[in-house]
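As you look at this complex, bear in mind that one protein chain is not there, while each of the others sits in place.
In this document, chain identifiers A, B and C correspond to the written order of the chains, with residue numbering beginning at 1 in each.
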Amino acid sequence: MTTQPTQGGFIDGVHHMTMRVYYEDTDTAGIVYYANYLRFIERARTEILRLFGVDQYVLMNAPEEERISFAVTRCEINYVRPAHLDDIITVKTTTTKLRGASIHMAQDIWRDDEVLIKSHVEAACLNAKGMPTRLPKQFVQNARELIPLDL
Amino acid sequence: MTTQPTQGGFIDGVHHMTMRVYYEDTDTAGIVYYANYLRFIERARTEILRLFGVDQYVLMNAPEEERISFAVTRCEINYVRPAHLDDIITVKTTTTKLRGASIHMAQDIWRDDEVLIKSHVEAACLNAKGMPTRLPKQFVQNARELIPLDL
Amino acid sequence: MTTQPTQGGFIDGVHHMTMRVYYEDTDTAGIVYYANYLRFIERARTEILRLFGVDQYVLMNAPEEERISFAVTRCEINYVRPAHLDDIITVKTTTTKLRGASIHMAQDIWRDDEVLIKSHVEAACLNAKGMPTRLPKQFVQNARELIPLDL
Partner (left out) sequence: MTTQPTQGGFIDGVHHMTMRVYYEDTDTAGIVYYANYLRFIERARTEILRLFGVDQYVLMNAPEEERISFAVTRCEINYVRPAHLDDIITVKTTTTKLRGASIHMAQDIWRDDEVLIKSHVEAACLNAKGMPTRLPKQFVQNARELIPLDL
């Protein structure tokens, strides 16, 4: 019995993705190293993009005129409580803005009913030259079906 | 709909754990950074220990006389084919030796029917002073039930 | 001819620490992975604490009543330009507040005369129970000698 890797899903427009804390994530202070929470929330963003129909590996290797990528331009993180080895944590992501060439998300990390991390992330859609470019139409359409908010 | 984090399981005595490759795992050469495969195989070992009844976080915080930990003493890795962003890979772990104070494992990483990595890992069971100590009886008993080999 | 590891130093109250970008820091997009800039700025904070007379490894292993640690409570990062493999970058840290139990820093990362990252970090001084506690006197005194600002 094997299981597919965790990918999470939307519940009422909020993406939930649950993961385990491993040794690699912790530091000698006995808690998760502060930069590693950014790895956790990026996994959730990658899974959300996949649900929106964006296969980043395909896009990255597309012909130059169709090649787009997403780059984080700003990130705010509030560290409320630490996570520890073996914790099961859930990244909950709410899309807060979906504009022409950018997407904003609130991404919180929970352990049961305790919030550990509260973050806001802004990402830009870039073309092959690294310049801002419009989000693909199909992406926006898929997003609007999965997140029923008026963004 | 949320899912529990991937934990894998035993199939005919071989532990299978499937995971996804994320941005954090790759490097500018476009493939998974060579040290990160060691993170993948360690996740599988942690899940195997959990199935053998070892909760590492509990053991690490146990009273000094009961405190044990596992430390890798030797690792051999052959890099056969690289993994890429978004790949779904499976760590297959076979326990090859279970001795008084140590455990040996063969850990290979597969993508579909292609082997990417072949590795051998030796770990020692240590007491609170960092000295080799016998594997807990319950651990050995659980291991013998899950891995039907004559080790 | 060997050299001591880079530790940086203060120039007019601003701490400068120069480092190299290695494969481990980059991702498949060909740039430094966004979470890894937090590793770079943390190295600088650790060196600053050392210059302020704080040996974190000693403090962490001190008797419980003297044990203190520093935990990041908030972090804001603006990603201006990406760093690449082999880049030589400099973390410039300005201490902006030094209060009873907390310290605020502005930490920017430069490559030559281009700013790559602008960040603000707030850290709290915690006792062995994880509760906020006053910064050690010697620490504050050392800090005031090295950073000539009126904080």
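The rule is short, and it goes like this: contacts are C-beta pairs under 8 Å (C-beta built on N, C-alpha and C of every residue); 3 or more make two chains touch, one makes a residue touch a chain.
Here the structure is a predicted model, which means the values were calculated and not measured.
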Which one touches the absent chain: B:Val14, B:Val72, B:Ala101 or B:Val140?
B:Val72
Where the complex has a chain not shown, which of A:Ala35, A:Ile89 or A:Ala123 is the residue touching it?
A:Ala35
Of C:Asp55, C:Glu114 or C:Glu145, the one touching the omitted chain in the full complex:
C:Asp55
On chain A, the omitted chain is touched by residues 23-24, 26-31, 33, 35, 84-85
What chain B residues would touch the chain not displayed?
28-29, 34-36, 38-39, 42, 60, 69, 71-79, 82
Chain C positions in touch with the non-displayed chain are 1-9, 11, 16-20, 22-24, 39, 42-43, 46, 55-57, 60, 84-86, 88, 90
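By definition in this document, only the chains that are shown with their structure count from here on.
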Shared interface numbering between chain C and chain B [over half = same, under half = different]
same
Would you kindly tell me how far, in whole Å, the mean C-alpha position of chain C lies from that of chain A?
26
How big is the gap, in whole Å, between where the Cα atoms of chain B centre and where those of chain C centre?
34
Chain B, residues touching no fewer than two other chains:
23-24, 84-85
